[in-house]
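For this view, one protein chain was removed and the others were kept in their places.
Then we have subunit A:
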Amino acid sequence: MHELGMVTGVVESVRQAAEANHADKVLKVSLSVGEMTEAIEDALTFAYEAITDNDPLFSGSKLDITMVPPKSRCVECGHEFTHDRFHVMCPECGGFADLIEGKELRIDSIEVDIPDENEE
């Protein structure tokens, strides 16, 4: 259930960025979420819809989530490999590896409408 708190933060950050750019409409919010985090895609989407419901800045906007699969680099032989959540040892040499991708919780970009200044 911590997705609700996460999305509340996302919406506030997006609102600030949109207002700083004088946007009157948010069209799309793009996130990257690592599969090694505890954030669930469906729960993020549900929370986003619940929070932005009846918010004119966000009405009709889309949440676009890219799930990032785990990737590690072996500290012994330097081999880089993708893997599932449960097997993190190097498949080449059996050594320990450091996770280099898969823990992302990031707002990548947003798409907004900015009213033409001439029309204002």
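Everything below uses one rule, namely that a contact is a pair of C-beta atoms (placed from the backbone, for glycine too) under 8 Å apart; a residue touches a chain by one contact, two chains touch by 3 or more; residues count from 1.
The definition used in the following text is that contacts and distances are computed from a predicted model.
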The complex's invisible chain, by UniProt name, from "Heme chaperone HemW", "Hydrogenase accessory protein HypB", "ABC transporter ATP-binding protein" or "proton-translocating NAD(P)(+) transhydrogenase": "Hydrogenase accessory protein HypB"
Contact set of subunit A toward the excluded chain (per top definition): 1-2, 5-6, 9-10, 13-14, 17-18, 21, 23, 31, 36-39, 85-89, 96, 105-114
